[in-house]
Each structure stands twice: as structure tokens, then as C-alpha cells.
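Every protein chain except one is present and positioned as in the full complex.
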Amino acid sequence: MPRQIVTFGEVLLRLTTPKHERFVQARQFDVIYGGAECNVAVALAQWGIGAHHVTAVPDNDMGQACLAYIRQFGVDTSLSQKRPGRQGLYYLETGASVRASKVVYDRARSSFSELQPGIFNWREIFQGKSWFHFTGISAAVSDGAAAVCQEAAAAAQAQGLTVTCDLNYRSALWQPERAREVMRPLMKNVDFLLGGRDDADKMLGVTLPPTSGVSGLDYKSTGELALKLRDEFNFSKVALTMRAGDSADENEVSAVCFDGVKVINGRRIQLKGMVDRVGGGDAFAAGMIFGNLQGWDSEKTLEFAVASGAIKHTVHGDFQIASVAEVEALAAGGGGGRVQR
Amino acid sequence: MPRQIVTFGEVLLRLTTPKHERFVQARQFDVIYGGAECNVAVALAQWGIGAHHVTAVPDNDMGQACLAYIRQFGVDTSLSQKRPGRQGLYYLETGASVRASKVVYDRARSSFSELQPGIFNWREIFQGKSWFHFTGISAAVSDGAAAVCQEAAAAAQAQGLTVTCDLNYRSALWQPERAREVMRPLMKNVDFLLGGRDDADKMLGVTLPPTSGVSGLDYKSTGELALKLRDEFNFSKVALTMRAGDSADENEVSAVCFDGVKVINGRRIQLKGMVDRVGGGDAFAAGMIFGNLQGWDSEKTLEFAVASGAIKHTVHGDFQIASVAEVEALAAGGGGGRVQR
Amino acid sequence: MPRQIVTFGEVLLRLTTPKHERFVQARQFDVIYGGAECNVAVALAQWGIGAHHVTAVPDNDMGQACLAYIRQFGVDTSLSQKRPGRQGLYYLETGASVRASKVVYDRARSSFSELQPGIFNWREIFQGKSWFHFTGISAAVSDGAAAVCQEAAAAAQAQGLTVTCDLNYRSALWQPERAREVMRPLMKNVDFLLGGRDDADKMLGVTLPPTSGVSGLDYKSTGELALKLRDEFNFSKVALTMRAGDSADENEVSAVCFDGVKVINGRRIQLKGMVDRVGGGDAFAAGMIFGNLQGWDSEKTLEFAVASGAIKHTVHGDFQIASVAEVEALAAGGGGGRVQR
Amino acid sequence: MPRQIVTFGEVLLRLTTPKHERFVQARQFDVIYGGAECNVAVALAQWGIGAHHVTAVPDNDMGQACLAYIRQFGVDTSLSQKRPGRQGLYYLETGASVRASKVVYDRARSSFSELQPGIFNWREIFQGKSWFHFTGISAAVSDGAAAVCQEAAAAAQAQGLTVTCDLNYRSALWQPERAREVMRPLMKNVDFLLGGRDDADKMLGVTLPPTSGVSGLDYKSTGELALKLRDEFNFSKVALTMRAGDSADENEVSAVCFDGVKVINGRRIQLKGMVDRVGGGDAFAAGMIFGNLQGWDSEKTLEFAVASGAIKHTVHGDFQIASVAEVEALAAGGGGGRVQR
Amino acid sequence: MPRQIVTFGEVLLRLTTPKHERFVQARQFDVIYGGAECNVAVALAQWGIGAHHVTAVPDNDMGQACLAYIRQFGVDTSLSQKRPGRQGLYYLETGASVRASKVVYDRARSSFSELQPGIFNWREIFQGKSWFHFTGISAAVSDGAAAVCQEAAAAAQAQGLTVTCDLNYRSALWQPERAREVMRPLMKNVDFLLGGRDDADKMLGVTLPPTSGVSGLDYKSTGELALKLRDEFNFSKVALTMRAGDSADENEVSAVCFDGVKVINGRRIQLKGMVDRVGGGDAFAAGMIFGNLQGWDSEKTLEFAVASGAIKHTVHGDFQIASVAEVEALAAGGGGGRVQR
Partner (left out) sequence: MPRQIVTFGEVLLRLTTPKHERFVQARQFDVIYGGAECNVAVALAQWGIGAHHVTAVPDNDMGQACLAYIRQFGVDTSLSQKRPGRQGLYYLETGASVRASKVVYDRARSSFSELQPGIFNWREIFQGKSWFHFTGISAAVSDGAAAVCQEAAAAAQAQGLTVTCDLNYRSALWQPERAREVMRPLMKNVDFLLGGRDDADKMLGVTLPPTSGVSGLDYKSTGELALKLRDEFNFSKVALTMRAGDSADENEVSAVCFDGVKVINGRRIQLKGMVDRVGGGDAFAAGMIFGNLQGWDSEKTLEFAVASGAIKHTVHGDFQIASVAEVEALAAGGGGGRVQR
């Protein structure tokens, strides 16, 4: 079995209006928990990789419910801590057709945002692990959390783990100027960069080369962007996702990857009748990490990751809970056209 | 702030089968309240216009629940009356794909249908208001209700309010011959006519000019129809909606408007994955009234109204509860493609 | 009124994850009952044909609930028996977009699968009936059930009933080799064969002629297949369904029919936003039987059957519960584009 | 098997607020169908008695759903008719603790209330049947319906059926004075009277003898009332139910019976944590009829009927759907204290 | 009509686990809004008193949903403000039997808690009003909110309004020592004190006289406490609630009142099968205010208030939404024993 992964980030309570209701209509919220980094851990655990998620939850019933929720998917939560503060959360109004989905964040004063360096013993945590994954959201949550990202990434690299970072720009948390200030220094401990192609400028100040035309899935400019990022930050690998479509129900997704040697393009996958878009990028990141841990070649890895990201859109919640076989079937061109009996 | 609006019409209890169930399958009904005129009041109240809805509900728990329901959206119901009779209602079976949605009306003997002239003191009601809106449904419900429409429209015009009427032909309530008898005389108190383009013939006996071809969105003939209506009834303005598509989930919508000087065409908006079609025309009407109250130019008003009607299709229930900013974003060409974080 | 029909087959409890949830997420299952043959009986009963379903259910509360369920749709269950064994069931995970629906069967040791010849008095059962319908699923469930199929089909033919068989290959129940061993001898008592065009090879060893190209709806090769089947088994009629599309939400469906004289092609119907695919083939079969019982010509019968199969996709559960008028409207080219008020 | 029963009465759509919600809070209604007479038919059908319910439903989807609903419990609806008018309904707010349950009737202009003599062919309907049951509600609904009750009861008696009537006073439908005018003449065709002990005065003008004290379950005065009723109307049998308790969740129930010879008292049954009180009296009536059809002695019949009425309170909806064995177990003194595994 | 009331306090989003689930089990939360002061306004608005609630909500969708929620019950929210900060909330796990209900508060940094004096123009707000009501919770939320309570109470008294304060000790917000520091000075602007009898010591440092024995409903000591409170703070009136019982489903409630002249005792009401305990004290307070506004005598007022508090326990949510007639019926000794048809 490949060695184990560690992820670090906040797990939020997500309160979703059911049945496409608007906030003002809702008399119930669907309850799940998720977070960009934890979503990666869940996907990998589903696929048989030992996955530890490190986070801070409040020392009350909500924090306990949060940990129980992610534990059911096989993620080890024993390295997380119960801390002062509140349970971070967000409200999600599921869009439909020409009405976009809407998120209202409510994470001020959360236990995670109150973190400071020195709380986690990263040396022990990384003992015997091979991979560390975090995202730009953790750095955006608070100065303390950003410092812990720095602390963790440095420790991970020092202990020989591969370090991945997914950019994940969130305008509700910070503005590009501040984001660049925080994120650029963090990049020196990152081996492999992941991100949406539109986030590179906002988070790192690396601008997208001119696109060839109108389509959202512009492989050429996105591939050039990957090379620019490599050039500036000396990443060993870069993978960038692309998305097109202006409906809440339909999108087209793909990605490009610089694998250390060359830029390769993923297949484009058409998504109609999407169920839940949150976590698509995380499922892509999990796919990239999984392929690398399995030792797959770059093409197979990228197709798997694109399919993983795509299939996430068909499942409620933040988590990618499709099996390796299901993702591979989609990567191989299969769709949902027949009932699997 | 613009001066206030008054709407008049029945508010029905709507019993909808959940999850696309057919009537024979349903073990629960979703409960909302709505009505063509009240829907307009709700939209305007959401957008900051003082809106009063005048109606009659039964003097029992159902009538009280009905008023409470619409009050939550900021509509003033203090001018409505509790009266003898029953709560009018309709059953709605939500269609899917090639199966159309189905309505079974049950409004006989409702408190509203038992109305007679003299019950409402229109003089007082219209004091300090600027706009009166009613629809052909109120006139169709019963002879008494039609007479009250006449009474109200005349009083409104006499007191200097702008009077709008939305045609809203309902074949379950009357046949074209009777509809024309009742509606044509009512038009002399109407300043601004709204309607679906197919209703003009059934309700007013004004036939659609020959269409240029197969498409449902025939701007040319619809524009000519607007002018014919103006010619015959001397309306200051006419706005007509168009709809195309033969699936319960997908439609294309638009509208044309004669603004007193010229005919202008709205943008066409593609709707896939619609959630609820009821109230789309009312949301359009509310948009037209809002633009006029705001003093916007005809083009801006029409685009706002078309977008308002379109976005309604993405929300459960009769009510348009999108904000001005959300409608404007769609009017400006935005779609639902990205999560709003 | 046309004379009555008898169907024979297992009725399964179906446990469906709601709201497109995956099995691991489900905290509730939707509960319905259905089965390929019983689905045909329900459709015909809805359309006014006296329909008897013969099955075996366990002699406990679950068996009673099963019979009550189908009785509400007007099917006569008085010829069924309460027997030892358990209630057969299956779990259904409803797919979405690129994720296929998934079935986990759990029918081992069911009361139906424990059946043996001699339990039902077919002579009495078929008294005064005109049509007997069964499917390949019943033959696949167990050797005992296959023998009862043989017993019933022979008795039906001897008593002058028309015998229809729908192939319905289920890979979870048997492999093609065994299927052919069992099914081929059964064909000598079958007058009219129904089936998906891909099942003919697996169930009867009759291979599909070369297709003309990529499209799933290849009328030509499917028509040739119908003739090959007639040639080999001497069926009086053959009807074969076709399906194309690789999304869980969208499909195109049609069928061809050899009516004893000629091969005719059905209209193709586009299905977007499908609600539930299970039972589409059964609804088609019911349509074919209904047209024959009504004495309609082949073209009308086929169009009705194709529309019946199509409209089933818009309804939850296994059952076709659209009225004759609704099916005819779709067969005539109507869609779901307007609310039926 | 005992010969078959015929019941006659309106079947109402019942819209219940779930989870003890008040009307103003409800965003869903639970949907069931029921009616005092049909409830009796369902109980008897569950217990193996052939039961036909005669009613009128509207000729639309709601009427069809109504008949399908009761058919699932094995009641034969083929003698009912689809007629003009609307589906009668009532709203039910489920009480709790010190808050009483609340019913809002909405049955004006229902298909049943528009009935007139001559519509049903009672001679054919009663062919081969042994028992006819109706209640005072049918007589209260409208003059037409009262006349049909008269027509049916007379025909039944003429054809040798036993005729039972359950008083069922409903203050929302009529006042005592009018009730007595209508009901007293009807009694000459009634063999066996059933009712709540408080209804005898309101419906027939027969006053309750002085009670011995405060308790609601006064066997003595109720037994005397039974004899007074027999004396005045010459009934062959009289059974009267009693209820005590002032909480929506807890009641004590019992009954007395004059069996033609003597007055006997039923066991008192304590009900805590009641689920649904509607239909308790109907379940009692069904129990009395069942015992008589089975030829049980008076004591066994009364205990069975009291237990049947009691167990109804533990089930949602109007229908008594406990088995004979379950009712007998309660009649024998068993309770709900152990899980039945 | 009596003159209007103003209430001031935070409105919290309440997230309740449905069906008695524990937090760790919940996959949905029921959504309502409420708050001790707003609950009083809702009850009074239901009863026909003009009621204004003054609060601060965040300037986002959640704040808007909050105001819409309370507006449906007829409370005027136009004096409230949209302010920076988050929507305060609490999680409620509904207990059962020997398991207590559990609240997890999450109101740090809420818009209300960030309030400071000078934000509301109390002079204008109190124009033409007759009554001002606040509770100790508002004072506990933050120093700023406590200062605004002071500001408002002083202004109200200066403008001649009656000022009521309900003690409402909340141990999650502060400790008795700090509570007394803040609350005691506030009392000089309070005319009429309300509270649970156990809160007087924690909030004001006034200890309960020795109780006569074990029972929770000790009228004597509670009456003496009322007099002690009057003596120390010179209140014109004091009303104190009592509660007994150690089950989550059953309680006994009552109250005593010093009406300026004498101490009177309320009837004790037994509550079994309680639905929701939150808001019982607020419903009592509303009853006391209502009786005073109506000019009822002290006895009638107290019985009405006790019944109002009791009936609240039978309804989901924080709000008392029983009508005056329903409360009076319970006050007169009626219970929930009969269905109200």
C-alpha cells in the first residue's frame, strides 16, 4: 500500500437549503460537513489510502458531530484537536438554471481560525507519512492559520513529504493583494501546485496568457500558464482546472497538467443535470495525488483526476465518494446511460 | 421612494405534489399560497416598493394562514377582508420531461368568488397610491368578482392611478366568448396592458398577425399584435410575453413592448432545468411595473422584466423572490454558471 | 371491454435512495414495489383492462404490504399466493449526469424463487382470459420459477390465450449461456416476442446484424433482427426497443415492430430530465399489448407503445400510470411544454 | 365466508399538518383519504369480509386518487361513480397535550353532496349482500344526500339486509334541531344503532339519563340510554361508545351494548401517547359488525369492538388497519409493552 | 385598540434536530427564528396588538430571512436595522423522556452583540407607543447591548411608556456576579418585573425565601419573593413563573403575581406530551402584558398568562401562536381532549 497522506484545513458545517429553495423559503437545512482539504482526505481514504485530517473543532457537541461525520468515510481524525472557539459554517443556497448557487460564509471566530503556530506537533504528525496537502483557504482564514500552514509545509518538506497546495481563491475571505502577500512566500515549500486557472493571478500574481477565443476551456493559454507558474516558483508539477458554462445545472470541465517534463491536456467532460458543484476541485486534486501515489503515468493520472472531479458534481455534499472503478469507467469514456444491474 | 402599489385578486392555497410525483402517488402536498396579482405585489415588496394586496379570505384558520404567508414577504394585507366562503385552492402536479405539469382548480364558492361591489372602499384604499394592478383571472372567477374589478379599475383611474391589467386567460374558468364579453369593457379603465401573446385573441378578440415561421418566439408578429391592441383600446403601453419549448424542464422566454412610441424586443433567455413555471408571467409584469416606477427607459425596463420572469422559473412557488441585483445580473447576461461565494 | 390479461412474475420491494444520494449517504429509502410483469398489469389496469397478477409473496406483513401496493392501481391480486420464503427486494441508487444508476439485487430465497410447478392451478387461472404475459426475469430467478413459466405458458397456449414474453436479460441473475438453455425452449409457447434489441443475443443466441454506424437508434439492423427472430422461432409478432444516450438524465428511445407482415419503425422520442428509468420497457410492452387488445393497426399500436415507454421515464417508481389520453397526446407529438390548466 | 357488506358515504381528502404543526406553520400537508363509512369498509376488508364502498367522486385526478387510495386496502370501489362537483376535503391540525386537534371542513359543493335519489341502482348494488352501513354524516351533508340515505336504507331493508347507522353528530354540518328532523324518520329502516353516547340527544332527541358522577365513562347512564333508544325506535341492537380525558394525547375509552336481550359493558382501555384519534368510532362500529357477521356472542363482539376502536388511536389516518389477531390480543388484555420479534 | 408595544432583543436562527435526533445523528436541521423579546411581540401581534420589534440583523440573506420569518406573524420590523456582523444562532437538540433538551449557543460577533448606544433613535421609535419590553438576555449578550438596553429603558420611561423586563438568566452568557452588576442598575427604569423564580437570585441577588417542602410549585415562597423584589426595587408589579417535573415530556407550570396591591396565585397546569419548551416564559410575559393592555383584572390576567405559557409548550418553535380564544379556553379549564370540529 502507498504510504499515508496528511491534510490540514478547516471542516465547516454546511447548511444547504433543500430542493433548490432560497434562503428565505427554507424551513429545513440539509446538514453535512466538509472542507477543501478534508474533502481530499475522504476521497483518498475511499480509494484505500491511509488519510489523516488535521483540524481544530470546538470542544462541544457540534465539534464532535463534525469529526464523526468525516470518520464514517474512513478518515483518521485522531490527530485533530478540540479547541476553544465556535464551529465554522456556511450556508449554501442551491441554484438552478439561470440562478447561481449562493454561499454565505460564517467562519469568524471558529476554532480553526484561532489556531496559532505551536499547537500541532508536526514532527510527530508527519512521522511515516509521504504526502502533505493544504489549500489557500487555510491561509486565508486568519493570520494564525496562515502561520500554521507555513509551519506545517516547512516541516513536511523538511521531513521529505511531497507538499501539494491547491490555490482555492475565496473572495469572501481576502482580496488578491493580501492573498498574494501571504501565498507567494508559502510557495517555496510547495512541490506540486494545483488550482483553478483563474486563481493563479489572484493568489500568486501570475497572469493568464491571452486566450485564443471565447471558449472557457482554452487548453493553450492554460498550458502556458502552467509553465509560467513552474518558471516563477520552480514547482515540480502544476495542474490547472478549467470550467465553462453559464447554467447552474450544466458545465463542461477539464484540466491541463505540467508533469515536470511536458504539458498534457485532459479530456473534456460534459456535465448536464449536475447535483452539487462544491468539492469538484478537491476531487480533482485527490485524483492527481492518487495517480502520483499509485505511480501512474501523467496521462492516466490526469484523466483519472478530471473524471474524479467530474463525477463529484453528481453527488450531494462536498465529498467525492465514487470508487476507483467508477472513476476509471468515466475516465475511459463511460457515462451514466445505462442502469448498472 | 416611489409611491405605493395596490393589487387585487384571489390568493389560492396551492397543493403541489413533491418530487415530481403524480397525484395518485402523493402522500404529501407542499403548501404555498399565491395568486397572479399577489405575486406581483410580493415581487415589488421585495424590491422596496410599498405594496398592498386586497383580497378576501375565509374567516378561519386557513384564511389566516394565507395572509400570514404573503405578509412574510413584506406585502401589506391590512386592506384585505375576512369574509364568508371557503379558501380557494388548486392542486399542482409538477411535470417532468415530456410530461406536462397539471393543474386541478378548486375555487368554487371561495370567499373571493363571492365578492360583490360595495364591499371594499376603493376610495380609501387608493388614497396616496400610484398604481393599481389586476388580472383577467379576477374577472373570470365570478360575475361578482368581475364587477369588483370594474369598480376598482374605474375608481383607480378616477383617482389618478396608473392601471395595469395582465390578461391571464384560464380555460378552466371561462371560454373565449364569455371572456371577451367581460374583458373588453374593462379595458377602457386600463392604461397599460400586459399579457401572453396567445391570450389577446381569447380575452379581447384581437387576433395574432401571421407568424413568420415555426419558432415560438416570433418578435415580428408579436410586435404587430401590440400595435393592434394599442390601436383598438388606446392603451398607453402594451407588453406581451412569448414562450417556446415543448419540455416541462426547458423553455425559451422573451417579450416585446410597445412603450407608447415604439416597439422594442427583449433578449431571449434559455431556461434549462426549470424548477417551477407558475408565476413567470407575474414576475414579468412586476418587472415592467418596477421599471416604470423607477423611471427607467423602456429598454432597461423590458430587459429587467424579461429577466425577472425568467429567474422566477428557478424558484419553487408562485413568488418572484430574487433581488433587484440578481435580476439585473441576469438581464446583463449573467447566468448561473458559478457559485456566488 | 376486451377480455382480461394475466401476468406472472415476482414483485420486489424496491428501496431507492432519495434525492440522488449514494448508498453510503442514505438515511432513508423510498419504498415502492414493482416487477417487470406486474408493471405491465398495472399499466393495463390503469387503461381499463382487467388485469390479474399472479405471484407469490411471503406470509407476513411485508407480503401483505406488497399486494396492497399493487392493488391500489386496480390490479386483481386474488390469484396470488402467500408462501414460505422472504420478500425479494432490490436497492436502487439513482444516478445523475455521468453517474449511472445502480441496482443491488437481494432476491435469494424469496417466496417467488422457491416456487415449483403444481402450485398454481393455471387451468382455473386462465379461465375466461385472453392474454398471458411473462418475462425472462421469472425464468432467471430459479429453476423452479423457470419450470413454472414453462408450465404456465404451455397451459395458456393450450387454452387459446395469446402469450407474450419480454426478454429482459439480467446479468445479475444468470449468464448468457445458461439463459439461452432456459429461454430457447420456452419460445415455442410464445406468440409475440418483446425485448430490448441487445437482449436477443444474450437470451436467445440470435445475433444483431451489423449496424449501419454509431447511433444507438439503428432502425435498420434492429428491423433485420426482428425478422431473424421470427424466422428462427416462428413468432407471430416481434417488437424490439432501442435506447441511446450516455447520461443518467437524457436518453433517446424508440422501437421497431414486425407485425406479422412488415417491419415498422416508431418515432424517436427525446427524453431530457428523466425522473426514473426503471419500467420503461414494461410500459412499452403494456402499450403493445393494449394496442393489440384494442384492435388498433400496427402503426398506431407502435407509436402508442413507444410513447408509453417514454412517458414512464417521467414518473417515480416502476409503474406506468399515465392515462390513455396522456400517452396518445405524447404519441401525437405533444410534449410537456405547457402547464395543463 | 360471511356474506358481503355495503357502505355508503363521502370519502374526503384529509390534509393533516405534520409533526403537530399549526396551520399557519405548515409547509406540507400529509395526504390521506377517509370517511366514516368507508373507514368501516376498510376495517372489514382487512379482516376478510368482502366490502363495497359506494360513493361519488369528481371525475378528475383527485377523484381517481381517492378511489385508488381506498382500493389498496382491499375495498371494492367498482360500484362508486365519478360525478360532477369537487373533491370534498378537510384540514386537520393535530393537537398535542392541552391543545386540541382542530378540523376545518371544506366539503361544500362536493360530488357527494350533490347526489340525488335515482343515481345509484340500489337493487343491483344490494344483490347478494348481507349488511348495509351508513352514518349520520351522509345525511348531514346535503338534502340530496339525506334523501339518498333514505332511499338506500329502505331498499336495503326491503332486500333483507341488516342496516346499521352510526350517529356521528357533526356540529359544522348542522344543528341539533335540523339533525333530529332528518334523522328520526331514517331510524325506521335501521336495525342496529351505533353512536357516541353524547350524540343521541343531538341527533335523535333522546336525552342522556342523569349520570352517577363526574367520570366520563358512566356505564350506568349509558346503558339506560341504550334502552331508551331501543324503546323509542325499536332497534334490535344498540351500541354506544364512551370517552374520557382532557388531553390530546391521553384518553380512556369503552362502550356499552344492548344486544337485544341485555345491556353489557365493555372493558375500559387506557390510551396514552395516542397517534391519531380520527376514525376511532368507525373502528368500533366495524368491530361490532364483524362480531355479528362472525356469529360471536355479545360479550366477545363488544370486547373486540372496543379493542378495535382503541387500537385505531395508535395509527395515522382514518383507517383501522390492525389484523383480527392484533385486535384480539388487545381485547384479551395485551398491550404494547414488548417488541414483537 | 390599545396602543402599541415595542420589544428589543436579538433574533436567533434556531437549528433544531428533527424527530428527537441527537446532534451527531442529524442530517437535517429544522429552521426557525426566535428570541425572547421577539417572541413576546409575535404573541401580542397575534392577539391584535400593534407590535414593533427592534433588532439588528446582518446585511445579508440570512438577516433578510430572519426578518421575513417574524414578519409573517404580523410583527412590524421596519424599525430594525441591517448591520455588520453575523447572524446569531443556536443549535437545539430536542430531548425525550429522561434525556434533557440541549442548547449550544453560537452568538459571538452577531450583529446584535456588536450594537452600541446611539445607533437607534429611541425617541422616534417610542413615539406614540405605550409599552417597552426587554429581557436580561439582551443585557447579557455584550457590554454594548447592555448599554443599549439602558439607553432604551431610560428613554422609554422618560416618554411615559410602561417598561417590562423579563429576567431570563442564561448561564452560557454570563455568571451571576456579572449579571447582578449589569442588571441591578437597569431595574430603576423597569416598572414591571417578570421572571422565573430561580432567576431572581442569579440576576438580582434577591434570594428565594425558604420553601415549604419538596414540590417545585411552591406558591408561598414564590409570593414572598415577589414582595422582596418589590421592596428592593420598587416595582409596580412582579410576576414569577414556576415549573416542576423532571421529564423532557412532562411538566407542571404555574405563576404568582404581585399586582401592586396583593399577591395572587395562578392555576397549576399539567403538561404531558410537550412538543417544544422554548418560549414558554415569553408566552407568559406576553399574556401578562396583554391582560394589562386590555385592562383586565389581576386574576384574569394571571390565568390568561399561565395558560398562554402552558399552551406554548404544545407548539413547535419559539412563538406563541394560539389565539386569544384558545388561551382563554385553556385558562377556563378546557383541555385537549376532544377534536374541535
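Order of writing sets the chain letters: A, B, C, D and E. Residues in each chain are counted from 1.
Keep this in mind: contacts are C-beta pairs under 8 Å (C-beta built on N, C-alpha and C of every residue); 3 or more make two chains touch, one makes a residue touch a chain.
Please read all numbers here as calculations on a predicted model, not as lab measurements.
Visitor: Just to verify: which one of E:Leu227, E:Ala248, E:Val324 or E:Val339 makes contact with the chain not shown?
Guide: E:Ala248
Visitor: Among D:Ala45, D:Val104, D:Ala255 or D:Ile269, exactly one should touch the missing chain; which is it?
Guide: Result: among the candidates, D:Ile269 touches the missing chain.
Visitor: In the full complex, which bits of chain C touch the chain not displayed? Write them out.
Guide: On the chain C side, contact with the omitted chain comes from 15, 18, 23-24, 26-32, 60-62, 64-65, 68, 86-87, 91, 93, 102, 104, 106, 108-109.
Visitor: Considering the entire assembly, which residues of chain D contact the chain that has been omitted?
Guide: 18, 72-73, 269, 271-275, 310-311, 313-317, 321-322, 326, 330, 334-341
Visitor: List the residues of chain A that touch the chain left out of this view.
Guide: So the residues of chain A touching the missing chain come out as 68-69, 71-74.
Everything below uses one rule, namely that only the chains that are shown with their structure count from here on.
Visitor: By that same contact rule, can you tell me which chains touch chain C and chain D alike?
Guide: B
Visitor: Rounded to the nearest 5 degrees, what angle rotates chain C onto chain E on CA?
Guide: 180
Visitor: Looking at A-B and B-E, which pair shares more C-beta contacts?
Guide: Pair with more contacting C-beta pairs, A-B versus B-E: A-B.
Visitor: Using mean CA coordinates as chain centres, what's the chain D-chain E distance in Å?
Guide: Computed value for the inter-centroid distance: 44 Å.
Visitor: Could you check chain B for residues that touch two or more other chains and list them?
Guide: 18, 22, 24, 68, 72-73, 102, 273
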